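All protein chains but one are shown at their positions in the complex.
Chain IDs A, B and C follow the sequence of writing; residue 1 opens each chain.
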């Protein structure tokens, strides 16, 4: 097993050397696009992709994601930011400027089920996930061998009711402050508000979803008894309200009466890993903006 | 506008003249298939299609749907039923024998939204829905012209809180006891237990469905605020527990942040009409068996 | 049966009274978005939706579709066009400016199969197709009653090998020069180059599609013998090369060994009507740009 080869990684960096992404959110009014695109033109930038959305052209909020190339991006990065600041202020923008070649630092939290973890590791190994996986944290020891075979550090931190706060401190210490995004790949512990506020809109969770929703324990058993014809999964940012944060991606899989509870779970795992991988990929490429409790996704 | 032409209808009858469907449900044990298929062989029947399902081969319940051709079905129909009775009794079967050429009598209930009604009327007119639509009943007068242009009687029966029981009596009288299935095509009144017990597992409803479920009023507005990525619809048999009867069919449609509430509703209507039409079609061809609160569908 | 009611049509016009769409295609280079958006800002326009695409930011071709609102659009329409002309010239743009409230004039050509025609008529009647259907032209008399029941003129023009050129002259005369788009809704005659050049990239056709492709006669029979698991449909602009014009939309439907040839055709009709309706809807809302032999679709 090997990481993305140095050669492949160099090729990616080279291709994206001068590629930047600008993310903007502000009250909508006339002139925003003109101001931003004129600014980029003056900077000598070539717009490669541009997406925008407004909740309402008169009174709504405006969102924009622009990918552009500009010569010598790395050297000019701070200067471009400085030059844009007055434009941003005049429109009251929340904004950021990202260098595409800089890979985000990712941590994965996992419990005992490995399907979501493995999907992420395989995608990462094949070069399809533009992140550096810094660490895998688990409340169980089971996945150590698998994770370490990918050359990724594994940290087993047991979590019990009594030592939950203590365990979270250990987790935060293990992350070391340098992590950009945490993926809960079937991590079955609820994170405390204290933990969440360290990583606002930077923790992604996956959970099963059914039509209709089944609350309480054993959802697959409930779904089986009701004879649902679809099972699904939802990837979302984690907020204090359990499983109710902004949705990034959802998908479903058709089932019939023939699937027993075990088969439903198996299919559910397939949907979960696909949906989580898509959501994480979009997050890593800065394609997800959050507004209130919903997302704007520019895939 | 015209009904299915007499010639087309004759062709269908001729093709299905000797086609029967047998539906069976009983405790599973060894020998059921042998007994049924030996019986049909002795009757000179040619099995055309056969589907079966067991919840558990040792202690479960067994379901079977067989389509077969037998010469002179109409003349021999009662004799075949008589001959099968001892077989059925020895296995404790719930069963029925249906002549495929006999179209079921259908009533449609509708309120103000016409998309589900129109889908059914168009499919019926094109010959794809094997039913006789006896009547359309509505608590509003709006659809009269449309329905009557298809040559179908329209009955406007206002429903108010005060005269609900009275209105239901009028509805039952309008159906006249000869209706096999009632389709609630966006009929926005709740039917009473008294009404439901007249048509057990013979009333099909359609309703919108979301991941997660949104309870209470204005579900599309709730779905919009949460930024769902899928909207769906569920067709089910109506039971006393509101919207919780056995599910016949479900489907979803992808949406993005770009769809406003109006667009979500528009797409929701598309899913609703498709899902309802599939469910009704399967019911009319005796492809749906009910067990507890779930369906076995042999599509 | 009735057309979209005058009230509904007024509401649509009112909502889109000041809504314009600008379509642009030109060699890509820096500054295009800045120039266009600055122009619109100066005109007092509010951008509602904006999509763009470039085949290559350095040497490629750039495509843009902008929806915007501007007060008193109708009165200012010509003035805005005049003012934009210098901008367009400096970038070598192909461009157009469309008033959203102006419905395109549509003709439908049909032969004997009615499923695509009916889908368009039903969508149009429900207000979902923003066009005026001026005429239905057919080489057969069969659909007259149906079409006229929608209040649409029907013109039967027989086509035989001998009088094909003559028939096409009659068709062109029947269209009268005022038609914006022609939809071939299972029209089984090949249009001559002479006809096509009157309506370049304004004739939309639908045809079945299989994996793999089956050439020659009776494609459904061929597909059945090969046991395909998917059947599909492709909607495309008509060019002189038969069935090889720019693709607007495609979709497929899963099938199994159980579907006989007749069932495959039935399912094929479902896919065809859905795909054609989507393609026509996008064309009517100016969402399709053509470049070489491919389309850019901003749905």
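Some notes on this structure:
Here is the rule we go by: contacts are C-beta pairs under 8 Å (C-beta built on N, C-alpha and C of every residue); 3 or more make two chains touch, one makes a residue touch a chain.
Only a predicted model underlies this, so the values are computations on that prediction, with no experimental measurement involved.
Contacts of the undrawn chain with the visible chains, over the full complex, involve A, B, C.
When the whole complex is considered, the residue among C:26, C:247 or C:267 that touches the unshown chain is C:247. Residues of subunit B that touch the chain left out of the display are 30-31, 33-34, 37-38, 40-41, 44-52, 54, 57-58, 69. The omitted chain makes contact with subunit C at the following residues, 53, 209-213, 224-230, 232, 234, 243-244, 246-247, 249-252, 256-258, 292-297. For subunit A, the residues touching the chain absent from view are 1-2, 115, 118, 122, 126, 128, 145-146, 149, 266.
The definition used in the following text is that only the chains that are shown with their structure count from here on.
If you lay the C-alpha trace of subunit B over that of subunit C, the rotation comes to 180 degrees, to the nearest 5. Mean C-alpha positions place subunit A and subunit B at a centre distance of 42 Å. Put simply, the C-alpha centre of subunit A and that of subunit C have 38 angstrom between them.
In subunit B, no residue touches two or more other chains.
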